[in-house]
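Just dropping this structure here.
Omission of a single protein chain aside, the complex is shown with its protein chains in their original locations.
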Amino acid sequence: MLAAIELSWYPSLAELGWFAPELALVGTIVVILVAPLILGRSGLRSARIAFAGALVTLLLSVRLVEQVGGGGISGLAPESAAGMLILDKLTILFKIILMLFLTGVTALWVLGSSEKEENGEEFFVLMIGSALGMALMTSTLNLLMMAVAIEAASLPSYAIAGFDKRNRKSAEASVKYVIFGGVSVAIMLYGISLLYGMYHTLNVAIIAQGVANDLAAGQNTVLISMSLFCVLGGIAFKIAAVPFHFWCPDVFEGAKIEVTAWLSVASKAAALVLLLRLVDAFNIGAMVAGHSILTYNGLAWGLGVLAAISCTWGNFAAYRQSNVKRLLAYSSIAHAGYMMMLATIFTLPGTTTSGKPMAALMIYLIVYAVMNLGVFTVAAIVSWQTKSEDIGAFSGLGRRAPWLAVPMVCCLVSLVGLPPFGGFIAKYWLLLALGSKMAETSLAPLSWILIIVVVINTLISLFFYFRIIRTMFLSDDQLPALSPPFLGTAMANLCAVLLLLFGVVLINEPKELADRYTGDMYKPTVVLTSKDVPINAPGDMQVARSVDESDAMQIPALGGAQ
Amino acid sequence: MSNYETYLLAGVAVPFVSFFILMLFGPRIGKPLSGWLAVAAMATCCVLGTLTLVGWLGEVDSGTAAELTAAAGESQFHWADIGSVPIKVGVNLDSLTVIMFFMVTFIATWIFVFSIGYMAGHSDEVDGKSKYHRFFCYLSLFGFSMLGLVISSNLLFLFIFWELVGLCSYLLIGFYFDKKFASNAAMKAFITNRVGDFGFIFGLMMVYFFLGTLDLDGAAAAFADQYASGTGLFDPSFTINVLGWHVSGPMMATLMGIGLFCGAMGKSAQFPLQVWLPDAMAGPTPVSALIHAATMVAAGVYLVARVYRLLTPDAQLFIAGVGCITLTAMALIAIVQTDIKKCLAYSTLSQLGYMIFGLGMGAWIAALFHLMTHAFFKAMMFLGSGQVIEGCHHEQDMRKMGGLIRKMPVTGVTFLIGVLAIAGFGIPSMNLGLGGYFSKDEILAVAWDRAGIGGEGHHSDQDGHHAAASGATAFDLVSDSHEAHNGDDRVAGHALATDDADHAGVLKLMFWCALITAYVTPFYMMRCWWLTFMGKPRDQQVHDHAHESPMMYVPLVVLAIFTVVSSYALFRPLIADAAPALTDAVLVTAYDGHADDANHAKGALINLHGAHDWLFWGVGWSWAIMFLVAIVIYRNGVGLGSKLKSAFSPIATLLEKKYYFDEIYDFMFVRGCRLLASISAFWDTYVVDGIIASLTSKATERFSAFAGRGVDANIVDGVFNGMAVTAFDLSNLFRSPHTGRIRNYVLFTAGAAAVAILLLLFFDPVPDAQAILTSAGG
Amino acid sequence: MLTIGLMHYLVLSAAIFCCGIFVMITKRNAIGILIGVELVLNSVNVNFIAFDRYSQQPGFDGQITALFVIVLAAAEAAVAVAICMNLYKNINTIDVDRGDALHG
Partner (left out) sequence: MIAPKQLVRSIALLTTIATFVLSLWLIGPFLGAGSADAAGMIDIFGSSYGEKLHFVQRADWITSKNFTIEYFVGVDGLNMPLMVLTSFVGLLACLASWNFESWKVNKGIKGYFALFLLLETGMLGTFVALDFFLFYIFWEIMLLPMYFLIGVWGGARKEYAAIKFFLFTLAGSVLMLVGLVAMFFYSSEAVTRYASLATSYRPDVGVLTTGTFDLIELATNQAIQTYFNATDTYFLAKGLQFAPLMFMFLFVGFAVKLPAFPVHTWLPDAHVEAPTPISMILAGVLLKMGGYGFLRLCYPIFPAGGHHWAYCLACIGVISILYGALCAMAQTDFKKLVAYSSISHMGYVLLGVAVMTDAGVQGAMFQMIAHGISSPMCFFLVGVIYDRAHHREINRFGGLWLSMPKYGTMATIGFFASLGLPGMCGFIGELWVLLGVFAARDTFTWAVPMAILAASGVILTAGYILWLIQRVYLGPSKPEHAKFPEVTGREMLILVPLAALCVLFGILPKHLLFDFTNGTLDLIVKTMAAAPERFGSLAAGL
């Protein structure tokens, strides 16, 4: 590989421009770190810088949309067709969502900690660092890059989970997080090493073809299953899918509420996008290798079962929680389960429905981010003002702070997935995506089973969400009224209004957005026949080559294993 | 629309207006005036009824009545559609309607008048509020409903009014609803009637489906047509599969008739639904007179008469059987009654039994004739009893009365006229008699013929029969009544003819029962009268207070006069006029080939006692014999009677307990139903809710409790707490791995991962992917 | 004479992997668990190097990856140790079983 690259090659500025959002994030980190040296320590300033950085990243991402054509870009010249990083509209959309959410969480932080906080700089450095890692997670199909990105996202997360240093629970949470994370990533790396051993590459596109060939031939099934499961484990850890979810409730409960809010959406979102991208790559791999995607039935069922168990587990376990953050942790496990179901949709590229799972995921993520932000905002304000995270602190909130209670109801009902809120529409697109496989694959029964699981879980989840509503409106411990800060109230209400808009008016817009951004996501159909000949010019919008032209497609076998 | 229809419709509307006014403004109109308003309304109706009757008699004479009937059938109101079958309603303008209308309005008017006097004595002030206007309000509603029932040309409307009179009956029985027994009796009456209506509805259904209409004439025509053409119910291939039991067409037709008759059983209190009527005496006495003696209870008989053309021989036999049981059993109970109103109530039951029996036996004219005569004399007797009760300060026990004739001469005499009428007083050789002498004994005569006791030959022997001129007066026809009665018999007795031989035993038995009861009737009636009015006063205090008021005895006198008149004039000719149209079912031809008989014997008042040698003695003088017996026994008060009673104590107890019907029903139905209800409620609370809602309820309960707000502990499924694995337990199950110890987490994860890998390796999730692919694709 | 081949390395790596997992499950000391994680990561490294060495394909992705893994392990260890110290500051022990305030 290395031999093919001339040492005199440097990426052009234009090409570096594709990397601008990430660079902006790095820049923000640097500014936050440097600023105190010049201006003195101030948490609020760091927050402002982070806010600005997020906005700049956002703008840069938006600007890139025009430059990225259909099919996306993978890597820089001359390895542009099989690079370690991918830039397509999906990653841009994800970054936009991430940055928006980042600004929300920053605002939340400002609400809660502006005066007394002494470690604002470190906090934002770590948070933006994890954001960078998440951005990278969604833009790779290289296993090494994937591992690095997951670690990049995780390591700062470990630290900010324990950021409240004098809080025992916080310390405990971070220890659990780091240990669990370490184990998961280690196992994932082991799986990666096995895959590397079998196919002698870290490029998922090629691995997928090899796996398809082997599965079709009935070879290496044990190794493949094991290694794929190990890789999946690493991702499932980030998603917090059962059985890799144990860290989630503990960390959510122990960490500060801003951190919880951040983790509940961002890290899961990144991992889910990654998962779907991988699944997509495997589909394409199978097709390129000339096999039916049914080769991956087992994988689909495995993912589906995992997803179904996740949402059921999350919903049931949430029943008896009295800590709001812990309750929301289980809720997030359940929602991740719903979204993970989309990974079971194995579709043939080129068909009209191919963009659907990812589009549905993006819609769900958008809505989920909004509703979680709303819920966490209210929960944060309540917990700050009452010094309690217990559900009892919500008692009589309808009277004590109606402007918090009403948006809270909207968000919670939306989390249940009932009309007329965005949660329903998100769930609806999800169900449509699941159902869309009806006539296409043998996985239709799986899809319908998953649909039924989703709706039944909706029912189960009703209870614990409504428990909060019930506490807010139907009981009253005569606690004193709250004086919610205006910004927080505004934010919560904004979320509620957005959810209502998503549920009634702006139903098409997120869908169109998601379709537009995911419809032509990067398709790793390109197979390198020779290491040094790029098949595509960078930025070429054409789909590279049809399958039959990919002559001399060599799938490295498990070499040397005598 | 002819004048008659207008009269009749106006006659229906007037009481409704009265009802409406009294309902809205009753309290303001005040005590005497609201009563007079109702009387005025009813009197208006009576005038209309009289106008109609008089006019109609002329139409019958001139032979234009049939055209008017037909014309009335044309102008109907399209009320609704059931499915796609239109339901139209109009006025059923024929002789029967006219005569019923007159009878109801006439009696009602006088009873209303009586009521003013009666209610004046009943202050009815409860909580400072008078119920006076409400009484007349209900009475007006009753008038409306009863008249509506009479004129309806449609079975469904007949049913609707039928229920409305039931409602009025309910409200009026329960008029003293602050008394427990009154409200109980009201409820009993309504529910018992509902049981009958249950059958009625089925009858309606079958009429609707098999005959395609609910119009009375239309249904009868369709029935005849189906029989004639062998279609529909009489299609040999007709069968209905009821749970594997194939019901044939004629059988279905029989069931249809019996279903309709069920309604009559309820309303006319026939066995086994007779239980409500004696209790209904809890209502004010005018109500007993009007509703529970003269009019409403006769509606059952009217219904059977109306649907007569739909009855098959088997259905008729059934009807006759029910009537026979009722008339016998109830008459026996009447012997032991000591309450004057109860005694009259059982006599009413028995007489209704006669009517039903008559209809079943084929004595259509006789039964309706009996309905008319009975209405007058029984209303009069009830009013008389009301007078007695009122005069004796609400004393109803005959054992405490006696000798009242001196204090209440008018009441006593009129009551005696009633007693004579019901007993069948008459001189057989002279054609002199009262009410029952003509009507009841005619029923017996028909039964006698049908049972074949008088020898064979009546049915097939047409030659001697001749048509009695329609509209002929009673007195003209007395002479040739021997033959006439045979014709008359033929008119109504058609349907059972071929079956008579098969059922000879039953028919004979029924005849003998009816005959014996004819002897019982004079006995208990005379007992009743004698105990009340003759002998020595047994309770001086009661006797001292006894008095009568003109307001109340004027109606008695009027009704007494009409008791006499009705026995001879007006009614029977009109009934006979209606008979051909309402009875000449095709079955007449079908079963014994005597369709022509239908044209015979119009309006004949027959001397049955002369026609049947044996009946001359057997029935004609029964009243005299039994009067004597009763007077002998009760001449000195109850002494001898109670001795006799103790001598036959088991029988007497059985009779006093009314054959234990109330107890049996109470046990079987009331308690049974409540038990079933309790079981259902228990089941619902603990099992259905327990299972269906155990997930929800327990979880809800727990999380209610969890939040520190205890919901009462025995929420839904206290008993079945352990039954289902609840969501909450599931929650614990799912929570249990979250021990808080990171090593456990890792172990659990690794274990789960291992299991998952093993499953992936050794378990193919989709064994037959291709098959499902094809199947899912359809 | 025994020739050391790929299989030997793989078995070694699997053994180390299992040891790592075993350590992670059994040790109560946080540092001990981290050592278990390091063991697993090292088994990964062994795999990568061995696969790279015995592969007939050109390139040395495996070796590069191994280097990355070492760096990741180091970074993770740094963070983890800091977090463990924080735990120690709070509960005066790094026995992870004592840290069970968060559960259920």
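Labels A, B and C are assigned to the chains in the order they are written; within every chain, residues are numbered from 1.
One rule holds for everything that comes next: a residue touches a chain if its C-beta (ideal position, glycine included) is under 8 Å from a C-beta of that chain, and two chains touch if they have at least 3 such contacts.
Fair warning: this is a prediction, and the values are worked out from it, not measured in the lab.
Although it is left out of the displayed model, the omitted chain contacts the following shown chains in the full complex: A, B. Across B:83, B:236 or B:650, the single residue that touches the chain missing here is B:83. Residue A:431 is the one among A:96, A:137, A:215 or A:431 that touches the chain not shown.
The residue touching the chain not shown here, chosen from A:190, A:282, A:473 or A:517, is A:473. Counting the whole complex, the residues of chain B in touch with the unshown chain are 23, 78-84, 126-127, 129, 156, 159-164, 167, 170-171, 174, 177-180, 183-184, 186-187, 190-191, 194-195, 197-198, 201-202, 204-206, 208-209, 240-244, 673-674, 676-682, 684, 688-689, 692-693, 696-697, 700-701, 704, 709, 711-712, 715, 771-772, 775-778. Listed by residue number, the positions of chain A touching the unshown chain are 352, 398-399, 409, 413, 418-420, 424, 428, 431-432, 434-436, 438-439, 445, 448-449, 451-452, 455-456, 458-459, 462-463, 466, 469-470, 473-475, 507-508, 511.
Throughout what follows, only the chains that are shown with their structure count from here on.
If you draw each protein chain as a dot and join the dots that touch, every dot ends up joined to every other dot.
If you average the Cα atoms of chain A and of chain B, the two centres end up 79 Å apart.
Chain B and chain C, compared by their mean Cα positions, are separated by 95 Å.
Shown for chain C are the residues that touch two or more other chains, namely 24, 33, 96, 99-104. Shown for chain B are the residues that touch two or more other chains, namely 735, 738, 740, 742, 746.
Chain contact summary for the complex, chain C toward chain B: residues 21, 24-28, 33, 96-97, 99-104. The part of chain C that touches chain A in the complex is made up of residues 5-7, 10, 13, 17, 20, 24, 30, 33-34, 36-37, 40-41, 43-44, 47-48, 50-51, 54-59, 61-62, 64-65, 68-69, 72, 75-76, 79-80, 82-84, 86-87, 89-91, 96, 99-104. Across the complex, chain B is touched by residues 175-176, 179-180, 183-184, 187, 221-222, 225-226, 229, 233, 242-244, 246-247, 249-250, 294, 297-298, 301-302, 305-306, 313, 316-320, 322, 391-392, 395, 438-439, 441-446, 460, 463-464, 467, 470-471, 475 of chain A.
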